[in-house]
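What follows is one structure encoded as structure tokens, with my remarks underneath.
Excluded from the complex is one protein chain; the other protein chains are retained at their positions.
Now for chain A:
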Amino acid sequence: MPDIKVTPLGAGQDVGRSCILVSIGGKNIMLDCGMHMGYNDDRRFPDFSYITQNGRLTDYLDCVIISHFHLDHCGALPYMSEMVGYDGPIYMTHPTKAICPILLEDFRKITVDKKGETNFFTSQMIKDCMKKVVPLNLHQTVQVDDELEIKAYYAGHVLGAAMVQIKVGSESVVYTGDYNMTPDRHLGAAWIDKCRPDILITESTYATTIRDSKRCRERDFLKKVHESIERGGKVLIPVFALGRAQELCILLETFWERMNLKAPIYFSTGLTEKANHYYKLFITWTNQKIRKTFVQRNMFEFKHIKAFDRSYADNPGPMVVFATPGMLHAGQSLQIFKKWAGNEKNMVIMPGYCVQGTVGHKILNGQKKLEMEGRATLEVKLQVEYMSFSAHADAKGIMQLIRMAEPHNILLVHGEAKKMAFLKDKIEQEFNISCYMPANGETTTVTTNPSVPVDISLNLLKREMALGGPLPDPKRPRTMHGTLIMKDNSLRLVSPEQALKELGLSEHQLRFTCRVHLQDPHSDTDTLSRIYSHLKSVLKGYAVQHLPDSTVMVESIVLKVSSSAEEPDLKVVLLSWCFQDEELGSFLSTLLKKGLPSAL
């Protein structure tokens, strides 16, 4: 039986370093090529030596697909393509292609320029890598080669995030990447049609969570900001440059517009300006509201949000500042935080998760005194708020996607093992389909039952139509008679006559003959007519003929009666039928073996 093999090189029972290998119908595909944020050594990148020990990957991979621009999904791409070596096509959506190099360059700068690492990919490598990228459009079927085709679906998560369907023949796999089933202020919800893939590879970050309505969160967030502004306080919102930052910007921008507020909103870092530019361009990838109104006004052309300058932090009066990085561990956000921490009117809102050890984590846990470098302590008087804005599907969302796609098997990646186990149970229990959760390097094999397409000759089909009922019923299989010709890599079903003609063979008749002994006191001819009337009464729907040459024909079956002179009562009935009438012939022979009813 054909099968599909899936091997996670990263993201197997883990979050980060997404990289999944899929072998389907003889094709090898790499899904995502990410890096791990938590490591600074070799574990940072997926272990490509799994594919091949030495030499380039080009020979072993048919294509690479990147789902979205987050570094844990694309961070290892230049390393793989330029340093390990891969020259095949890399597929990603247009926005991903646009934003991905910005993030990679930023990542490279931090690692090489700030941390001083060597043996890392260079700017030129990023450029070379991006040259190998083939852009994808939503719902566009792209033929990678003659047999392999891929198609992208909208995934929500971040701008340009996509789910990918990979199809070889009638076998298919859907990889979701990261996705979000609830729309937010700038992106819509993930959507897929009922494509019934053999395997659905889905992320499971929030496998054990069912989230509250996002409206509460939004309202809370806006209320907090508004109250603080009204008090005359300053609000600091540490964010990462892309993704949530844009959502929060839109949220605040529309709120300012609605409420007619005048306090300034600033956005720090140059990176974001570049990224915002792309957000403006890829309007088709955003949600309904932005798509519908961009003709009047592009929502990403912020009216109230201006670029931040270092000196603004000391300006009097209320203001809102978005600053990077998101966990308050370094950079501008920390500098501003230090300036504002002393005033209880001010507020800091952490819109996401903070890693242990960062300033963000400390203040969220209620620490009131922070030790800074140089033994200085910083007293935290400002209000600390936590708001979770996350763009992953929760357990319900995952179930909803499964329901939409109706896969035959499910494979969970990008999540913690314990949580996955729970979701796995639930999926098996509620959908009654098998679910896998391989660890990194572990291969899952799923046998598929692909349907093999066969060309059928039109004449044969028409003949069958004429025989059977008026309409083919798609729900019920139907047997038909024909000859399967396998020639030159093609399968054809034709009528036997045509097959014989094509192959230049002559037809062989196969005839069965059998003798049945009957005890019958009548003469031969009488016996024959008795048989005739008996058969006539039993086989209602068939053509039973009594021919003048003392034979009885049932369809094409010939019956003859003879008797030897010595035993005139023992009649020998000769039955002869051809192979096509085997069923009827054997029925007749058993029928006659039972003898004739005496009533005749």
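Quick notes on this structure:
Just so we're on the same page, a contact is a pair of C-beta atoms (placed from the backbone, for glycine too) under 8 Å apart; a residue touches a chain by one contact, two chains touch by 3 or more; residues count from 1.
Methods note: contacts and distances are computed from a predicted model.
Per its UniProt record, the hidden chain corresponds to "Integrator complex subunit 4" from the list "AP-1 complex subunit gamma", "Integrator complex subunit 4", "Spermatogenesis-defective protein 39 homolog" or "NADH-ubiquinone oxidoreductase chain 4".
Only one of A:Gly10, A:Gly160, A:Gly188 or A:Pro407 touches the absent chain when the whole complex is considered: A:Gly188. Remark: the omitted chain is touched by one listed residue; of A:Thr118, A:Asn260 or A:Gln509 this is A:Asn260. Considering the whole complex, the residue from A:Lys274, A:Lys289, A:His408 or A:Lys536 that touches the absent chain is A:Lys289. Touch with the hidden chain on the side of chain A covers residues 182-183, 185, 188-189, 191-194, 208-220, 222-223, 226, 254, 257-260, 287-289, 364-366, 383-386, 395-396, 399-400, 403-404, 419, 422, 425-426, 430, 470-475.
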